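Dropping a structure here in structure tokens format, bear with me for questions.
Note that one protein chain is taken out, while the other chains of the complex remain in position.
Note that the chains are named A, B, C and D in the order they appear, and that numbering of residues resets to 1 at the start of each chain.
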Amino acid sequence: MKKRKAWLSFLAFLFIFGILTACGNNEEADSDEQSDEGESQEESILVGVMDTAPTGQFNPIFYEEAYEANILSFTHESLLTQNKKLEFEPLLAESWEFNEDHSSVTFKLRQDVYWHDGEQFTADDVVFTYKSIADPDYIKAGGVRTSYVTKLVGYEEYNSGETDEFPGVVAEDDFTVTFNFKEPNVIALADASFPIIPEHIFKDIPVIDMPSADESLLPNKVIGTGPYKFTQMIEGQEYHLTKNENYWQGEPQIEKVVWKVVNQDIILSLLEKGEIDFVADPNGFQAADYDKVDSMDHVKIIEQMDFGYQILGFIHNFRTEEDMENGVINPDNFVPNEKLADKRVRQAIAYAINRPYLIKGLLHDRGQVINSPIAKQFEYFDGENPEQYEFNPEKAKQLLDEAGYVDTNGDGFREDPNGNEWVLNMAYPKGNVIREKSAPIIEEMLEEVGININLLQPLDMSAYVEQLTNNTEWDLYLLGWSLSTTDPDPSGLWTAADAYNFGRWNNPEADALVQKAITPPNAFDSEFRKQVYSDWQVMFQDDLPALILYVKNTLYAYNTRLKGVNPSPASFLNDVHKWYLESEE
Amino acid sequence: MYQYIFRRILVFIPMLFALTIIVFALLKAAPGDPYSKILDPDLDPSVLEEAREAKGYNDPIPVQYFRWLSMAAQGDFGESIRYVGRDVSELILSRLPNTLYLGVFSLFVTLIVAIPIGIYSARNPYSPLDYFATGFGFFGLAVPNFFFGLVAIYLFAIQLGWFPSQGYISVSNSGGFGGFLDRLHHLVLPGLTLGLASTASYMRYMRSEVLTVLGSDYIRTARAKGLTERTVLYKHTLRNALIPIITLFGFEFGAIVSGAVITEGVFTFPGIGMLLLESIGNRDYPVIMALTLMFGLFILVGNLIADILYSIVDPRIRYD
Amino acid sequence: MEKTPILEVKDLKTYFYLEGNKVAKAVDGVDFQIYPGETVALVGESGSGKSITSLSIMKLIDKPGKIEGGSILFSGTDLISLTEKQMTKIRGNDMAMIFQEPMTALNPVFTIGNQIMESLRKHQKISKKEAYIKAVELLKIVGFPRAEETIREYPHQLSGGMRQRAMIAIALSCNPKLLIADEPTTALDATIQAQILTLLDEMKEKFHMSILLITHDLGIVAEHADRVMVMYGGQIVESTSVERLFENPLHPYTRGLLESLPSIDREVERLGAIKGIVPPAFNFPKGCRFSDRCPYAMEECHQSNPKLLEIETNHQARCFLYKESV
Amino acid sequence: MTITEKKVIQETNNDTILEVNNLKKYFPIKGGVLRRTVGHVKAVDDVSLKVFRGETLGIVGESGSGKSTLGRVILRLLSPTDGQILFENEDITSKSNRQLRPIRKDMQIVFQDPYASLNPSMSVQELIEEPLIVQTNLDKNERKKKVNEILDKVGLRTSDQLKYPHEFSGGQRQRISIARALVLNPKFVVCDEPVSALDVSIQAQVLNLMADLQDELNLTYLFISHDLSVVKHISDRVAVMYLGRIAEVAPKREIYEKPLHPYTQALLSSIPTVDKNSRREKIILQGDLPSPSNPPSGCPFRTRCPKAFDLCSEVRPELKDMGNNHYVACHLYE
Partner (left out) sequence: MMETNEQLSVNPNVPDQISNKAQKGKTPLQLAFGRFKKNKAAMVSVFVLLFIILAIIAAPLLTDHDPEKSNLLMVEQGPSSEHILGTDSSGRDIFARLLYGGRISLIIGFSAMIFTLIIGVILGSIAGYYGGKIDSIIMRAADMMLILPFLLLVLVIVSIIPKVTISIFVTIIALTSWPSLTRIVRGTFLSLREQEFVLGAKAIGASDLRIIFKHFIPNAIGPIVVNATLMMASYIIAESALSFIGFGIQQPTPTWGNMISEAQNLRILENQPEAWIPPGMAILITVLCINFIGDGLRDAFDPKSNKR
């Protein structure tokens, strides 16, 4: 009797739970229709993995993070793509032609490209995409990609709402589109290679509502021209891409690509068990796991140099309180950071840091030292002329002695030339395990040569950047940069007025070189540019706004049953339509 | 009773109001904003400044607060900053069921494990199973649950392959009973991890409550009436021993979420615990504010439910 | 009166095993009989073992206590030999018990009706409806005018006296042959106490029961019992009819008790107090258990414990001052 | 029955140590959405009485009659809602705690529960010494002497003073309580059911002790109890309380031999007695005590009174002097 009662309540519980589950499922079932039928055993499925869930914004003009990019790389395409040498190659555009002064470029588009829903891709889509980014409401709606449109003719007028006309991007005919820049543009091709969104889908949606439209968020509603369609998602857990049978470069061979979101700590175990097929963008796998992955017979590793580096930044100058308040970066008002004002001190620090040792210990040798802030992948990288700062603590000590920083009170730490206490505050952000580990080690190294380091609490990125921008206490900072693959232009990071020049390095000569390198017409001469950049790199290493600590190698791993892998310098997800699975015997 | 509930709800309002003020102030006191994290050399920082301006982050803080408040009062929590284009309410609602499943499952496991074992231990103190249960109880309270979760994944998901290590549902889940089982299957490891500590403490509570009740006069009366030991135990003892447990249960309602933050992280279980952690890291103000309000409400409602349950189970308690 | 006793307790021993290897001989060799229809009072101070005796009869001794010996013949069956299952058929059915604290003796989470019907349905094969009717009837008998409402009420909604009435209703539900009333009125006010005791007297007649009345109040004994046994130190020290006890108490303890009692009838300037306190059950004095407090204690008393002897007809005492009369 | 007139009953004694006039103590009942006071428990409702120096005034009543509250309000352990308390002709009704401190020396209390009324974490010596520390400037040795004296008086071994309350039996604890109350040489002691928790034989010991101490120290007792026998034994005058009011007050012989109030009569008859000859006819009252939060109109006893008539429900009877210092609040005696 009693027992039965207990059972009944248990059943009741199951029932309620079941209903909840069923309800919860309905939404997903909606987006599921297509795949249900295709759930046959023969279906070839490739499983990729990422350690953080995408935010769910699958509109290329609004997405912000690399995790969404993993999906968009399969679904959306640009006019151009870059080859392994980082040269631009046709994709949606067949060919292009510059005008004389490089202020305008005209693309001939392919005529065999169709959107996932069957509509044909035309020049109007290109115009629409760029117009959307230039839209007055674009930033308000949450977009941040305006750098692609600001150089275009008529941007200000269009953006301020003065006119509906946008002469920056013009459709000459259905398959011809012209980009008109205000000035000759060295990176015109980069600016023109933004992923294209379909006009016919979005035309009735005001830009302000675009990010929250189903067409930007939901599977089967997100439409691109890419080899795969976004067909299903279990939010935060799995994202399914199904092949686009009508893909203009030919039907992809793999039926379905599934992205799973998995805690970083267990990714490799799943890889080992064959439950996932590839570990790639954006983070790859950890260098410490290299041997383990290498020992997996069915797994192949791709190791290539990262398109970016970690730095130890030196705070050269601070902004005035007033400038900070007003959000102004005015190099004329900079207040020098006395603690690091002496170049010899910065150089001493550079000598005191054993970078190969960091690479060996923290990166397990999966990385390298570079001595220039220009990515090594570019031809403009100068690996020889800039100062190399090979590890030399004696030299460091000597430089410090010369500069007058000596230990006068015998506490093991150097005092400044006036005999005052000299403590450098060193800050670092959370979010990168290796960088976090490197901070105390760098502290140790610097204390080895007698520099008193006060290692601050690691901050989460939001707080860190805010502090880095505005505080007047820090002296050394750690940070990593991923670089643009389209052009080596260092402005944005290293010129005096740049927001991201957190060290507030103010070297007018260097700034002039940067400007010179992109000033037409000489800028179109790559030899000229190379020379200017070389000069700049030497100057950088001498004045040391930052010490480039290391470039880590990106490590991709994939199951050997996946064939046709052909990563680009920046991404594993290259030519995905050519991927195929080795038929299992 | 209704008066009591009404009065309690009246008390909630100023508390939640105060909560929003405090949280808003805290958020603004913390350095950084949703845009400060975006570090993209390709991106002109002035765009971010424009975005800040557009979102009103440059306005005086009280102005920002009242703007938020007046919208929230109309049920509009705005759009997420990080999840571009996602409505905060919709975003939270899409995550909430997962956490609820997890919480309900773990509470359920907690109860079906803790109550019978607790009773058994009280009935047979110092028996081998009692010692084992006590040992387990202490263990459950002594092991950090993220650590337990990792070891559980390693053993049961990876080595033994019994349970999925990640996620909350299979793709093939098509609802119905199979779908239900699939969800349960996914819930096992995170549920056990989340429930470990509370199982341990419930067990100990149950044991001591049953012991206390067994020593009470009315149990002697029940025995003197000639009731069988079973009736004495399951009718007279259990109902009374459950009173404090039920109260705990209500409080747990709010506590699930905080426990879930870590567990969800370990199991990449997309619930609101993880959402909170992410949002804090990203300074996603609208989401944090809405979540805080919701958690506050959860806890308060949990306490209220505890009180109400208490008065239902224990007829001596009357609220008026 | 010379019928077969309904209850015959012989040499009952109930010991408690305490920490530190202490053994509390709470009940240590108790013999008595109860005949049908009589009220027998078991009187003593706290710690004398009277409640443990009653619980032993019901076999409701919990750890660390244990019935160590003797026999309890109830209607001819020895309860000691019965299994727990067989005992549950007797408890609440042939033999019922009410307790001192009406506040805590009823389960707070069930209604009065539930607790009465539970007993009825356990022992009698009757339907829920019949049980309900019977319960209402019982409540009316024990003095609830609004029985139909009371049956739905919870214990805390009743006053102490009313709860004790409800307890009595539960105890009476199956027409027990023996009712053990363990200090049934101690926790009640004087006027309520009078109500309850009168009710018990009426019920005894109505249900033809025997009552074992456990109390510390000699006044109650005098007014409500037929026979009385005085307990001290886990043993019966005197046993006789009520009249005899108050006319001619034999045992020095009984005398001391009577003298120490303030009375509204007599006036004395000083009460005759017994010196010292009741010894704890794990530490009785050697010899007679009252010897260390007894004004008449002799050498002999400190050496050995006297036996309960029949000093006069139907009047037994456990004291070296007296010789067996037979 | 030897009745020793140990004291001349203070029928003519005008030396009033305590006078209480129209004393009320209401406890609010909170309710409603805003937790407003929706009613009151009238624990003490308009009580007036006098206690004469050297006497014992017994207060009897059932639980809920307000007798303990009365004792506590008199000592200002609770603040009265209304009325006046005069202790040695000094109005202490609205004195602050600080102002009360010197007066507390003269008025003390002994509680019912010898387990709860002694702080378990203090030794006997500390317990008894505490009043001296608080109230006097005696040095350590003087205090020690006093403690020893009083321990001796209440019949405890001075060697016991380093022990803790839990090491004593109920009777001994009550002796400690008494010692603590008396160490300051008070004039007036409220005894709140001091022997109710004790066994009969121990009760007798404590009652004897209290009587002895009263003689020796010339104490005045307000003796609160529900036990009519005990009250009779120790008191000179007795007040019977019912639902926060005094129903009858008279010298003890008067009240026990010719009770006037129907409640007193019923109460007396309900006491079971050992003496067959003096057994009264039982008057069994119907029903329970009404709730003090909602007392009946008119005479509070009318709902249970076998002699109630119309007037009882309408008019509240006042205490009426029936001669011989015998006062009764009942319409039967108009």
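The rule is simple: a contact is a pair of C-beta atoms (placed from the backbone, for glycine too) under 8 Å apart; a residue touches a chain by one contact, two chains touch by 3 or more.
If you're wondering where the values come from, they're calculated on a predicted model, not measured in any experiment.
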item	value
Residue of D:48, D:84 or D:123 touching the missing chain in the full complex	D:123
Touching residue (missing chain; options B:84, B:276 or B:309)	B:276
Residue among C:5, C:47, C:70 or C:262 that touches the chain left out of view	C:47
Touching residues on chain A - with respect to the absent chain	265-266, 268-269, 288-289, 292, 357-358, 360-362, 364, 425, 430, 436-437, 439-441, 444, 454-460, 463, 473
Absent chain, residues of chain B that touch it	15-16, 18-19, 22-23, 26-27, 29-32, 122, 125, 134, 137-139, 141-147, 150-151, 154, 158, 204-205, 207-208, 211-212, 254, 258, 261-262, 265, 276-277, 280, 288, 291-292, 295-296, 299-300
Interface with the undisplayed chain - residues on chain D	72, 75, 77, 97, 100-102, 104-105, 107-109, 111-113, 116-124, 130-131, 134-135, 157, 159-160, 162-164, 166-170, 177, 180, 184, 196-199
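Just so we're on the same page, only the chains that are shown with their structure count from here on.
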item	value
Approximate Å spacing (C-alpha centroids) for the pair chain B, chain C	53
Approximate Å spacing (C-alpha centroids) for the pair chain C, chain D	32
Where chain A touches two or more other chains at once, by residue number	none
Per-residue multi-chain contacts in chain B, two or more chains	none
Touching residues (chain side chain C, partner chain D) in the complex	45-46, 159, 161-162, 189-195, 197-198, 216-224, 246, 256-275, 277-278
Chain B residues within the chain C interface of the complex	215-229, 231, 235-236, 239-240, 243, 313-316
Complex contacts: residues of chain C adjacent to chain B	55, 58, 60, 62, 84-85, 87-93, 96-97, 99, 101, 104-110, 118-119, 122-123, 154, 156, 167, 170
